[in-house]
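Here the complex is missing one protein chain, while the rest keep their positions.
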Amino acid sequence: MTELILQALFSGVLIGSVYALVALGLALAFGAMRIINLAHGELVLLAAYMAYLVESRTGLEPYAAIPLALAVVSAVSIALFMLVNMIRDHRELNSLILTFAIGIILTNAILLAFASDMRTTTSAFLQDAVSFGDVYAMRGEIIAFALSLVLMGLLWWWLKASWYGRAVRAVSSNRGAAMLMGINPTRIETVSFLVAGALASFAGVALYTMSVVQPAVGHALTVKAFIITVLAGVGSIPGVFLGAVLLGVTEALTVTLASSALQELAGMVLFLMVLFLMPNGLFGARARRG
Amino acid sequence: MLALDGVTVRFGGLLALSNITFTVEKGEILGLVGPNGAGKTTLFNCISGLVRARGRIGFEGKDMTRLPLHRRARSGIGRTFQIPQPMHHLTVRENLTVAQVFGAGRKDPARIAEILDVMELSHKADADAASALALQELKRLEIAKALATEPRLLLLDEVLAGLESNAKRSFMLKLRELHALFGLTIVIVEHDIETISNLCTRAVVLNFGQLIADGTPAEVFSNPAVVESYTGTAHA
Partner (left out) sequence: MSDTASSRLLSGRSLAMAGGLVVVGLLPLAAGASPYMLGLLISSLILAGLGLSWALLGNLGGMVSFGHAAFFGVGSYASALLAAKLGVPVLLAIPLAGGVATLSSLAMLPALRLSGPYFALAILAYAQIFRILATEASWLTGGAAGLQRFPGLPTVFGFNFAERHGSYVLVLGMVVLCALIYVVIRRSYVGIALRAIAESEDATRVVGVNSTLLKTWMLMLSAFIAGMFGALNAHIIGFLEPDYAFSGIWSVMPIIGAVFGGYRSVIGPVFGAVVIYMFDQVIAKSLIPVGHQILLGIVLAGMVLLAPNGLAGLVGRIFSRTGGKHHARA
């Protein structure tokens, strides 16, 4: 039993690191524009299918699809941003509905192009088991975990050190003041969506190498990413990582201790509990009340 | 009538109001004075219930501290916002009627007509509040809306700001008229020393969230601490 729990904790941490990438993309777009992109999970899904495309057509390792995924997903992300930017009235409500609609379009486009079958990597290299004492992981999971940590580190450094990073933070804390300082919010928002798209690209390819994807997964990923930002707030990268790991571990433990049918329920209950009991998130981030 | 006892508000690390204690007597017109950021609007927010404060807020002998916003409005505290906030897509008269129905718990078209008349809005009564009114009319609507809730205490946030001196004088007369007509007690946030001296029987000065003076306008404005807080930040 102890081994099972240890294994669940370990798997939860590994998948949680990829959830963190997904959630950071959502948080970045939210931070810049105050808009929840309900199609964000579909961007991740799109990248996962690019990996499937490259692997099934060329026989290369899925990570060879990164350039293609980056190109396609960034393009879609920017297109999405431009559409959201066209909204004039009732921005909050209409942007929710618009990004939701784009999510429906992407899900069904993927369904049309790739059918509803479940897909995962066929790479023997990535599916090889690696053991760490009593617990096991696929090599793909370990690589995805390492990749996520590196990307989070890069993102942290970029937000802290670069001019863009400072400007992003300025725009998200006070749009008017940022404009007075000569920062063009549209440019910053564009960059935020680009980076969100890039994160989604890596997350999607990583997800394909360690888990199963099918068209309906996109929506579920958006919900997971949203749950994580509720757990963590959108303020800090370590916070998002911890929130994501908490969700991954909760899901994995539920599957191990109860049943896989309850996996989704666990995440939702966690979400509602934090929402109501700790209105500032686990790590005391910004308020979300009207 | 209104008794503040140790009212304290903290926004994160910032002490917005620190241990504010004073009372407002029935029938007074009290000036609330202080430089920008002194905490005047925050104090209004505490009294009207928009901001939760530590300490005690009593009104007509009842403890208001834990009462939600709408209940305070119904118990007789009316307020205006510095930036007028009419109810959009409603006419001027509907704005007042909604305020009366919910704030005073009754429907009395005659009183609405009286308020419209006093606030010189009768000619715009059926015009769309948000789009058809000029800024000064919006400010009068803001007061009219508060009056429609039939308050006994009226909190006015910078209603005289931005008026040139003649308009200011006539608006002050208007406030005196309201004060007498509706038997009001008024607390008004205002920067201008001369206005406070003419209009108010008493003034309270805030600076950096602290109460630094309380007395007649003449006493208050000769107080060295007040003079110091005003030089440098003074603006007519």
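The first chain written gets the first letter, and so on, giving A and B; residue counts start at 1 in each chain.
Convention: a residue touches a chain if its C-beta (ideal position, glycine included) is under 8 Å from a C-beta of that chain, and two chains touch if they have at least 3 such contacts.
Given the structure is predicted, the values throughout are model-derived calculations rather than measurements.
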Consider the whole complex, including the chain that is not shown, and state which of A:A32, A:V171, A:V230 or A:L247 touches that chain.
A:V230
Among the options B:D63, B:D126 or B:E219, the absent chain makes contact with B:D126
From the list B:K26, B:H70 or B:H123, which touches the chain that is not on show?
B:H70
Contact set of subunit B toward the excluded chain (per top definition):
48-50, 68-71, 73-74, 78-79, 81, 85-91, 93-94, 97-99, 101-105, 107, 126, 145-146, 148-149
I need the residue numbers on subunit A that touch the omitted chain, in ascending order.
36, 83, 86-90, 92-94, 96-98, 100-105, 107-109, 111-112, 115-116, 219, 223, 226, 230, 261-262, 264-265, 268-269, 271-272, 275-276, 279, 288-290
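Here is the rule we go by: only the chains that are shown with their structure count from here on.
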Counting only Cα atoms for the centres, state how far subunit A is from subunit B in Å.
48
